[in-house]
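Here the structure is laid out as structure tokens; the discussion comes afterwards.
Complex shown without one protein chain; remaining protein chains in place.
This part shows subunit A:
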Amino acid sequence: MEAMRKKAVDALPGSSWTPLEINPNLPPERADIVIVGGGVVGWSIAYWLKQKEMVRGGVRVLVVEKDPTYSQASTVLSAGGIRQQFSLPENIHLSLASADFMRNINDHLGVLNEDPIDLQFNHSGYLFLASEAVAHIMEENYSTQRYAGAKVSLLSPTQLKEKFPWLNTEGVVLASYGLENEGWFDPWTLLNAFKRKAISMGAIQCCGEVTVCTSFFPTSDDGMSACVEQVQMPNSLEYQPVECAIVVNAAGAFSGKLTEMLGIGFGPKQSIAGIPLPVEPRKRYVYVVHCPDGPGLDTPFLIDYSGVYVRREGLGGNYIAGASPEEAAEPDASNLEVDHSFFEENVWPHLAFRVPAFEKLKVTSAWAGFYDYNTFDQNAIIGTHPLINNMYFATGFSGHGLQHSPAVGRAVAELILDGSYKTLDLSGFGFNRILTQEPKLERNIV
């Protein structure tokens, strides 16, 4: 009786029953926009595309993510910080817009009848320390940041000592402290919030890897149109070609592989086709340490001029610390194994010098994650490529992708649906700067 009723319901118009079995794991045969990469940037773009379509079901958005456990994704392995203390006004505006988004996250990403989102945003701010050599850069950055609207303050060593008595101010000439919209949050929550909201608005997700991506018109002189030829199912020989109008490259650390499939980087040396996408994975270590006599609840995200950083994690006397390695001593990026001697040699000495309480600490845990490192100028690459008409890049963030993800998602959605940037002008981050060899460098890079 129940089976008959179910059959009758299936036969009515509106049900998705078809006489031929369709494998539900496979992505649809065609989608309007395929976002390659299901990290926070990819899902942010999917959310904003669905937000900006004018009619429900306006664009069919497919997000392809090869690893649903996110074991190697940069998003969830990130330290989760957000700051406005950049030297480029675009970066400052991106962070401000993202902070504003996250402050009102339940208005944006709340789903009816679902739990509200708690990002666990710790508003403790960032504290950058400057030595004699770089103090003038910090002052110039300070005026840029204030002009852009960031709430930052400069502190002298005496003010520092007053505010943070646990800090050793030897060698510090100037410090820059973020008063609002700076701190850290839980990246996994943000990713899931974007994902849940985008799916509730009709975005489609698929677990698979894009293995072949070729051009529609291989013999045309007007440039290529990327088309996802094959999405390979995990642990299987099954694949599905997806016909699409637009491909968004939000694959993070692995973005270079996608553009290589289209032949970018394999052309003659002096031609546009010969210049590859300069994004490669770079391994960064994060160490969790326990120090019972450590700084306390008002500890900001401290960044020393030696490159070492530390922030509070939770309320039990735990801290997260790490450092950027030297250019020459970059660790091997083929795996995510942690090198504990890096902590002993490169992080702990500077940490203990700066914060004497950290002389007595215990490393309880550690992990490694990839930066989607832009080898050219360590800043985002957003926009189209001159040779591929319909591929949009949103990659190369080199460590500040998570904090910019809401604003970048909105910018890319505006680029796709409105044709140009409407709220923030990110044309400075276009691919053309790589072709004209004009790097857009940050003056303090972490």
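In the analysis below, contacts are C-beta pairs under 8 Å (C-beta built on N, C-alpha and C of every residue); 3 or more make two chains touch, one makes a residue touch a chain; residues count from 1.
The definition used in the following text is that contacts and distances are computed from a predicted model.
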Identity of the absent chain, which is to be given by its UniProt protein name, from "NADH-ubiquinone oxidoreductase chain 4", "Alpha-endosulfine", "39S ribosomal protein L2, mitochondrial" or "Pyruvate dehydrogenase E1 component subunit beta":
"NADH-ubiquinone oxidoreductase chain 4"
Given A:10, A:345 or A:418, the one touching the chain that is not displayed:
A:418
For the full complex, which residue in A:227, A:303, A:338 or A:394 touches the chain that was left out?
A:227
Could I get the residues of subunit A that touch the absent chain, sorted low to high?
13, 18-20, 22, 28-30, 32-33, 53-55, 57-60, 216-217, 220, 222-223, 225, 227, 243-246, 383-384, 389-390, 392, 415-420
